[in-house]
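Each chain you see keeps its place in the complex, though not every chain is here.
Labels run A, B, C and D following the written order; every chain starts at residue 1.
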Amino acid sequence: MKKEIRITGFGGQGIILSGYIVGKAAAVFDGKQATMVQAYGPEARGSACSSQVIIDDNPILYPYHRDLNILAALSQEGYDKFHTLVRKDGIILFDEDLVEFDAPADVAVFKGVPATRIAEDLGRVMVANIAMLGFLVAQTEVTSADAMKQAILSAVPKGTGDLNMNAFERGFQHQPAEIVVGAGAGV
Amino acid sequence: MKLWRTPLDAEKVRVPHGVVSVIIERCKGCSFCVEYCPRDVLIISRNFNKKGYHYPEVVSEGLCVDCNLCEDICPEFAIYSDPVENTPAPATKENT
Amino acid sequence: MSEQAVLTGEHFMTGDEAAAEGGLAAGCRFFGGYPITPATEVTEVMAKRLPGVGGVFIQMEDEMASMNTLLGAAWGGMKSMTSTSGPGFSLMMENLGLGIITETPCVLVNVQRGGPSTGLPTLVGQQDMMQAKWGSHGDYEIIALAPSSPQEAFDFTIHAFNFSEQYRLPVLLMMDESVGHMFEKVVIPKAEDIKLVPRRITKDKPADYLPFKPDDDLVPPMIEFGEGYRVHITGLTHDEKGYPVINAEAQQPLVRRLCEKITKNADKIYMYDERELDDAEVVVISYGITARIAQQVVNECRAEGKKVGHLRLITCWPFPEPIVRKLADRIKGFVVPEINLGQMSLEVERVAGRGIPTICVPNAGGEVHNPEDIHAVIREVLK
Amino acid sequence: MSTAPAKAAPVERKELHHPKDTMLREDRLPHIWCPTCGIGTAVSCFVEALRETNIPEEKVAVVSGIGCTGRVAGYVNLDSFHTTHGRAIPFATGLALAKPDMKVVVFSGDGDLVAIGGNHIINAARRNMNITVICINNFIYGMTGGQCASTTPQIAKTSTTPTGNTDYPFNVPYLMDACGATYIARWTVLHIRRLKKAMGEALNKKGFSFIEVIAPCATLYARRNRLGTGFDLMKFYHDNSEIQHGADTKMVDIGFQEKIICGKFVDIDKPTFLERYRGETNGGGK
């Protein structure tokens, strides 16, 4: 089944890397098809950035999102920009310390994770994205946990494997404090 | 338009003073202004602006000497000072 | 020489990275480059990888320079490559011609962005397709391939090197920003499973060798500098010896041969992908990223029972006239979506003739087609 | 002539207007440059310097090439032209010859002016074309993501020299000197007062004037070389720059995180291209 995933945040949070890891996990370690594209442009300098992943069992033709299944938002700006694109039966994951919202609109499920806080706990704020990936796998099964771990290990700098695995685990284990069922929810 | 700043000779006998303004939403939090203000007028705020940057705040208002350094060094055109006279005196022929 | 040149295995990489890896796998050991969005990643991969495999990367002062380093390195016996995008591609045009007339094998990757001029540096275009054929002054023929995925960026770069060695000319990989910047799975085979065309080195002794005396397929065998052949190679019109001869008598056979070595071997060069053409009433012709969108539309059409086929161009140049002409004789019309205002569609139109409509689905660049726009034109033609 | 109102209390404003806004395309701010990038500071000094000259603003044009610095043309509220990569100087040459009453300023990056544009800058200097060139040297190609420039110091890491640059960089003032530039200065963006002064001098000069402005590229140069941010580079400039007016340009090359010699190196007078072309000078005007 086809899944469209967008990960969003600001420059420096490792957003592109996260997209790359999700895509690689699916394509290389889960043996599925996957594409990942990112927003480019001088506009990207220091401001919002995002990566679009598509995972499918069949070859993917159109590599851009038309109908978002999953949004993982690590910044307010990213959330604001993309949350309306999520399908009614989609899911929004967010860093609960960085994203605030009023009416959760038309989307089925909202789940928060303190990804940045987890990372800070681990002493390296830069692994917040990996915590989010753990959470993502746990909540959506978009890839297998194994594939995701392998992908992470293949992508992060040498010597940071344990740290990243910890972050992943913490995100994976996190029981979402907040599950908001939106207007059009079917869950 | 050329007179947006007090002409130097108008200040002849007085210590110039300034008041600093920050256009908060332009600031990208580089701290140049804070670091290079000769009078330590500024500190970085604990607050964020909308883009998530810490902008400068005035801590020692009276100390500003309107040297414009913060204004010139700011890469974002986000801060400037205006001259004020804290010892107001009638404008006489001699000192204008 | 401590690293692996062929990264056998499964990867998740961009078209840009894949083109660089394809080059390395094809034996490219020289890269002269100048950075430009969205082709910079090709350059950066080469900068990183070449020293480890005994190659040389050099960043030159501009694109005229980088193009010429390829020619120098090629005559020095190396397989050489560069990458650029529109503005740099334009600057390479003069010396692309030098590569053509001196019959120098090398590969140029153009990762197309939106133009004209600086245009849209970070966004997609397919607007340099005609420039690929006509951008340098004078008459010549070219080979240009368009990949639709990172995997093809890898594969076609190898094809490009093979064509360049087989036919002795600079070969163009006409990528687009979407493919160049998109990550996807790329499977790199074992080195021994990659078929490479070796340089056509002459068997003649120096005394007998004529640098521009062609073999039967119109391609002359080559040599490498420094081996005692003492050849003279010039961008002027020349005879078989390579000596400049400034008259029509030398020009006519030379330029005709340069063209005919492609046109007369075209049947061996054409590459395209046929999908559901057998019963098709409408055929979509496309290439590059657009082919993926087009295929999706074709799938949708088929699902609706519409007799729509898809001809995906791989060699845009030489343009596969025979298949298009054959289709033209039996279908209702061609639909040609491309991210330009009509370039390859002019070729389709020319070859197809006025008997059936050839309708371009234009797009001035910045993003890929909305599938619905293609669909709408197909519906129109089917009516 | 009026002075500011003699009030002790800060002026209350609804909307803040930066005094430099009239010189800027305010509707395009904030600009695209990264936090702690030095380009903005150079522009700040430039508009200030321009204001202090008595050149009417409508008689000033800014021409840029492509690059982060190349975006300068798009932010100054003057007639401005954003050419292609490397070609700012020939455009400026055509403009300066068509408009001898205008002051044409080329404001661009080191890659743009001294790498791809190298042939134009040496020839414009040679001709003593009546233009002012402000070159932001951040030792790198910023816009395209941090590749090696012809100014990148040896050892420095860039995306195309991942293990450190092995090339010798240009000593740009020396190169300009060898081409006959009539005004050559170098300052870092930390030297705002002196930079402003130099810019004023260059603007007031007839002929080819050149200012190399050393500026931080935070996102690419600083980060990749683990030098911190632009803030740290400013500190580095503070500690490591040395003012030597009139220094022999031969001696002012810059190594990786080594001393930066600043100052006004050359300031001579000779007839411009157009003066010689129009015969407004005695003899060959040598």
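Going forward, a contact is a pair of C-beta atoms (placed from the backbone, for glycine too) under 8 Å apart; a residue touches a chain by one contact, two chains touch by 3 or more.
Model, not experiment: these values are computed from the prediction.
Asker: What are the per-chain copy numbers for the complete complex, stated as a formula using the labels displayed?
Answerer: Taking all copies into account, the full complex has the composition A x2, B x2, C x2, D x2.
Everything below uses one rule, namely that only the chains that are shown with their structure count from here on.
Asker: How many angstrom lie between the centres of chain A and chain D, each centre taken as the mean Cα position?
Answerer: Spacing between the chain centres: roughly 42 Å.
Asker: How many angstrom lie between the CA centroids of chain C and chain D, rounded to a whole number?
Answerer: Measuring from centre to centre gives 40 Å for this pair.
Asker: Tell me, which residues of chain B touch at least two other chains?
Answerer: Touching at least two other chains: 28, 51.
Asker: What are the residue numbers in chain C that touch two or more other chains?
Answerer: 37
Asker: Looking at the complex, which residues from chain D come into contact with chain C?
Answerer: So the residues of chain D touching chain C come out as 66, 82, 84-86, 115-116, 118, 141, 143-145, 147-148, 150, 159-163.
Asker: Looking at the complex, which residues from chain A come into contact with chain C?
Answerer: For chain A paired with chain C, touching residues are 19-20, 23-24, 27-28, 33-38, 40-42, 60-64, 151.
Asker: Can you list the chain C residues touching chain D in their complex?
Answerer: 33-37, 40, 43-44, 47-48, 51, 57, 59, 61-63, 87, 117-118
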